[in-house]
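My questions will all concern the structure given below.
Of the protein chains in this complex, all but one are displayed in their positions.
As written, the chain order gives the labels A and B, with residue 1 at the start of each chain.
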Amino acid sequence: MSERKNDEFISYELKEFKLFEPLFRWARKKSLWIVAFCTGCGGIEMPPLATARYDFERFGIMPNPAPRMGDLFLITGYVTPKTLKRIIITYEMMQDPKYVLAHGSCPINGGVYWDSYNVVKQLDKYIPIDVAIAGCMPRAEAVMQGIMDIIRKIENGEADGWKRYRENYEWYRKNQDELFGEGWREKDAKRWLAWL
Amino acid sequence: MFDWKLALEAIGMVIYATFMGFIFMGIERKAMARIQRRIGPPIYQPIIDTLKLLGKKESVSHGLIYDFGPVFALGASITALLFIPIANFQLFSSNADLIVVAYLLEVPMLGIMLGAMSSGNPYSALGVQRGLLTMVAMQLPYGLALIALIQHWGTFKLSNIVALQQVHGWSITVPALLLAFIVFDIVFQALLGLEPFDIVSAPAEISMGPMVEYGGKHAALLFTQHAVQLFAETAFFAVLFLGGASNLLELLVKQIAVLFIAIFVASIYPRFTIDQAAKFFWKWPTIIGIIAVLLTM
Partner (left out) sequence: MNELMIMLFAPLVAGFIAWALDVRGIREAVGVLGTLVPLGVLAKYYSTIAGSNPEVVTQTITVGGFKLIFQLNTISWYFATIASLIGVAMAFGMVSTSRSSYEWLFALMSYTGVLGVFLSGDFVGFFLFWELMTFASFMMVLKRSRHESLKYFVLSVIGAYAMLIAIGILYAKIGALDFGTIRQALYMDAMLGSISKSLTALVFLLFLTAFGVKAGAVPLHVWAPGAYSEVDQSYTAFFSGALSKAGAYGFLLLYILMGAKLVAALGIWHNHMVFSYIIAWLGAITVVVAGFLAVLQEDIRKLFAYSSVSQVGYILLGLGIGTPLGFTGALFHVLSHAVFKGLFWLVVAALVLRTGKTRFEDFGGLAEKMPITFAMSLIAVLSLAGIPPMAGFASKWLIYEAAISAHMPLVAGAIFLGSALAFAYVVRFLYAVWFGQRPSDLEDVKEAPLPLLIGMAILAIPNIVFGVAPGLVTEYLGKFLGNPVGGNYYKLVTPTGTYNALLVAVLLVFGLAIAGLIFIYGAKTRRIPVTNTYQSGNPVTEDYNLSMRRNFYRPLAEALDFWLKYSWDRFYERLAGIAEDFADFLREGFYNGNVQSYAWYLAVVLLILALWGVL
């Protein structure tokens, strides 16, 4: 059993590309690959976005099922502790720079589930969010607006959620552990053994 | 003794092929989008994607073989490219013939698979399994189409096949080779990994198959490899069946024609399962291929 050390996800060397950095920055904003984590009702807003009506592919946005290549993490709807575990694992698997777009009211403050015992009220405590789109449900136009925002932020260098996650890892880690308990990764992995 | 002109040509061709390969990938996406009544990404989008992947600030590795896989795949693709006579550039094509090129075009797959397998991800393993079974399935009709072509022109050398076609007309004007062309075109769909044979990556089923663990610079290498491979395979097709070309522009037209057939087929067919694909390949394409080889005997 390999120990997942606390610092394994953050203590690595970031490569600073000196010569081509402006080129890469331009490429980053023009090519956002989505890891669509369709947790809630917002998932149904994805098909109109991808198909002929709004067609986000014209901005170079493409759904991609593999998180290692992904850039933009779309959290579409409410988040329960069970899904949050998967979100955190997938988020940590994505490679820097990476951006998170929270979709709808639920990830911001719980939305209609404000008094539910089993919904994470504020996603921002567990992973950094770059752009949040309010609304229940936000229409596809609003999502497009959010995507435009994130493109603008990447251009300005303001979309620095991945940097915040690295810098404030202890804090995020503390919040995660408070919610799930210590060593939740191992525990969760082993929970499936009986089932398998 | 060292042939500077040839070396320069080779390097130039690698750069040109990479660039055009990316453009082909862009055309593929754009055309698909237009068929689905979307606007689609700009035609140079794959270049941006690759640059972005290369510009990732971190990269992870599952070990030496995981790193070696994509490097080997790109290296082998470049090698295959340099043995194909591309328009008026003969490059190294006098040193290797059709069988060698056909094999070299398969080597990159081994590289991708080596890397994918060493990641230990079951999705990758599933992708590898599907890729190999597709290859087993398509190899028989593929081989038969090539054999028909060789038997008709009586030579294995690609440059001679081109020269003969310039004199006697394109391969597809020969009835038996038209059959071979049909077979080859069906197989081509599987070679490019497009529907209905995109069983290998199957994005919605197995998360990109062999590619699932790749990210950052590894994925950038694989994208570049795909671009070179796409260029090489379309050129291979054009050389074999469409009479080659006397300049790069003519070749480009033929390559894009080949590409468009593939795109049109891909955009209207759903995906086979792997055993369906095997049964399909061993039925009609094989029968047509056998007729073609018997006609050219």
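List of remarks:
Basically, a contact is a pair of C-beta atoms (placed from the backbone, for glycine too) under 8 Å apart; a residue touches a chain by one contact, two chains touch by 3 or more.
Predicted, not measured: the structure shown is a model, and the values here were computed from it.
Check A:Ala66, A:Val79, A:Val143 or A:Ala159 against the missing chain and you find that the one touching it is A:Ala66. From the set B:Leu110, B:Leu178, B:Val265 or B:Ile287, the residue in touch with the chain omitted from the display is B:Leu110, counting the whole complex. The chain omitted from view is touched by exactly one of B:Tyr16, B:Phe92 or B:Tyr269, namely B:Phe92. One chain is missing from the display, and on chain B it is touched by residues 14, 54, 56-63, 65, 67, 70-79, 82-83, 92, 94-100, 103-104, 106-107, 110, 113-114, 117-123, 125-126, 128-130, 132-133, 135-137, 139-140, 142-144, 146-148, 150-151, 154-157, 207, 212-213, 216-217, 220-221, 224-225, 273-275, 278-279, 289-290, 293-294, 296-297. As for the chain not pictured, it touches chain A at residues 1-2, 8, 12-15, 37, 66-68, 85-87, 89-90, 93, 185-186, 188-190, 192-193, 196.
By our rule, only the chains that are shown with their structure count from here on.
Averaged C-alpha coordinates give centres for chain A and chain B that are 35 Å from one another. Remark: chain A residues 12-17, 20-21, 23-28, 30-31, 33, 51-52, 55, 57-60, 62, 64-71, 94-97 touch chain B in the complex. The part of chain B that touches chain A in the complex is made up of residues 29, 33, 36-42, 45, 48-49, 51-60, 203-204, 207-208, 211-216, 219.
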